[in-house]
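Of the protein chains in this complex, one is absent; all others appear in place.
In order of appearance the chains are A, B and C, and numbering begins at 1 in each one.
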């Protein structure tokens, strides 16, 4: 039931993102993140964090977006399971590029690139 | 029943190709082509023709391969349905490249390239 | 470091294609698709894009210690900008 609610927030979030409404998407992903955390579901927790990062990026809030994309990396480390990391490294690098911090962007892109060939 | 036999020849042909045995693949695709023609099934007919082309290509028989890849284009024209054409133009061009006829290869690649963006 | 914005643009270019093709595929497959299948199809789309981008991306990131020269890296960047119309 709460898992069902969680999935439905993720789905709405994605739809809002697709329809260019990142503010509403943010609200959905935020609700999803809290549910995923209380349910102890790391896979959905990562999806919510990634969604939050993407929503903030679309709003031009790059510093905050980095915070949520980094959360994906932190969850991976905590769980010993690295799905979603390639995308997170790429997204963080995109944000640093937007912020003009090319030095830091390059470091994250290097992590991203080194993972492109693995599955 | 005969349709079932046709599908099974196509499947074996693909497996032989995957296992680097183009001679045996050719035999399977040849049987599939004859069945498809007698059943009047243009979609499977194209698959068989493409398989025959690929089998011959792997054997270095580029002129014969072109014949079968061109058959895909002919079936498309006959049926007014162009699935498989992009791949056929590309494969014919590959054969001409192998034969050293870059002039003709370029013409077929141009047809191939102009179709890459469509579905 | 001049090549960093090109990496970002090339990623975005490929991601647009990936998402558009994935949505077409999912709509063809209909709603009766299992979670496992959904995941496999998503992995397929990412796998193809990532493996195709690996070479170009790597050749946009080679400075200093690397054997590839800066000139070559910049030439790669210019070619990619042209070929994918990344500067428009």
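Just so it is clear, a contact is a pair of C-beta atoms (placed from the backbone, for glycine too) under 8 Å apart; a residue touches a chain by one contact, two chains touch by 3 or more.
For clarity, every value in this text was computed on a predicted model and none was experimentally measured.
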Chains on display which the left-out chain touches in the complete complex: B, C
Where the unshown chain meets chain B, residue by residue: 86-87, 90, 93-94, 97-98, 102-103, 105-106, 109-110, 112-113, 115-117, 119
Positions on chain C where the hidden chain makes contact: 14, 17-18, 21-22, 24-25, 28-30, 33, 36-37, 39-41, 43-45, 47-49, 51-52, 55-56, 58-59, 72, 75-76, 78-80, 82-85
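Note that in this section only the chains that are shown with their structure count from here on.
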Where chain A and chain B are represented by their mean Cα positions, the distance between them in whole Å: 44
Between chain C and chain B, distance of the C-alpha-averaged centres to the nearest whole Å: 30
Chain A-chain C separation of Cα centroids, rounded to whole Å: 18
Two or more partner chains touched - positions in chain B: none
Chain C, residues touching no fewer than two other chains: none
